[in-house]
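Inspection log for the structure reproduced underneath, given as structure tokens.
The complex appears here minus one protein chain, its other protein chains still in place.
And then chain A:
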Amino acid sequence: MTTVFRAYSQSDALRSDRSARDRLRHRQKVRKAIRDNVADIVAEESIIGRSRDRIVKVPIRGIREYRFVYGQNTPGVGTGQGDSEPGQTVGQAPQGDGGPGHAGGRPGMDYYETEITLEELIEIMLEDLELPDMERKRFREVLSERTSKRKGFRRVGVRVHMDKRRTAKSRIRRRLASDKATGDNEAKHRFPFHRDDMRYHRLREDLRPQSNAVVFCIMDTSGSMDTLKKYLARSFFFLLYQFVRSRYANVDVVFIAHHTKAREVTEEEFFHKGESGGTFISSGYSKALEVIQNRYHPSLWNIYAFHCSDGDNFDSDNAATLKAAEELCQVCNLFGYGEIKPRPSGFYEGTMLDLFRNVRVDNFQSVLIQRKEDIWPSFRQLLSRESESSQYDK
């Protein structure tokens, strides 16, 4: 009896991606788990304003393999280095939310979080929405000079456009010609590139119709908007912005903060600066209308405006607010109002929802957000109106 040795075979190795299908299936499950938990993830993550290539850690449940395992009160045994004393810490206990941990014979720790890029996360989120087609303002398409096309070659240009292959060829061509001319066949001498050898791509600007969109994020920054409310608003804006962004090549964002007066602010200021004082919601709307007037003409831009507030408005301003809201509806593709009222703030505070019930146009939608868990459903609700109205359009 002799031992058999089977040599390494390349072809086996090529065939041997045996786990491909199971890996794919596993990844599908991970993706599904993420999608199922997207509301939590959105509420947890502070993702707005981050680079889209950023890796985010997403906690997922659901791809664990469950079986009967022992829980917390299970002691284990280990070996030490001769200096073990009672009371010493030897490691980390398995996390409180469960999971089999330390002792032998049990299934190993499952990973509780997976890493994906923000881009992919957003894609997963939006995939779930059965998104309405937003680009319905065909007449608002504008020509944008976004792309360029290669067309032919030329002898001058900038370095990044150089065609190396053609340049090298023309040098060889010149060299052969010069060898023939001088009768020198040694071919040993240096023959550097000459300016005449250089070939560059000629680029032509390609004008394509593009739809442009602008998102107006309008937020109440009055004293009553505390950290939690702002946090909820911020998550909400993030989703809206990502959604609009996924639909247009060109998206501008305008941030408008208001209390009794409104002003256009940077993203940083918008999300982080608190102010004090009372509230005139109409001021925010007027500011938005003003900016639209100046920079985003409705015939050229698809306009989306969203406003978040806790609903606390001076009564004297309500009439003006209603009027401004109606005006906004006329110029916007969609105007949304999100009322942020964390429990248990109670309903003795003011609410704008009653007032906005009077706005009877298709492209207006108002939602109530009480907890972070509401963000995702509210967002969906908002967009469902959008899809309804787009059907209505047809």
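Structural remarks
As a working rule, a contact is a pair of C-beta atoms (placed from the backbone, for glycine too) under 8 Å apart; a residue touches a chain by one contact, two chains touch by 3 or more; residues count from 1.
By definition in this document, contacts and distances are computed from a predicted model.
For the chain that does not appear here, its UniProt entry gives the protein name "SpoVR family protein", which is one of "ABC transporter permease subunit", "SpoVR family protein", "Transketolase" or "Thiolase domain-containing protein".
When the full complex is taken into account, the listed residue touching the unshown chain is A:69, out of A:69, A:162 or A:253.
The chain omitted from view is touched by exactly one of A:25, A:297 or A:323, namely A:25.
Against the chain not displayed here, chain A makes contact via residues 1, 3-8, 12-13, 16-19, 21-27, 29, 63-94, 97-106, 111.
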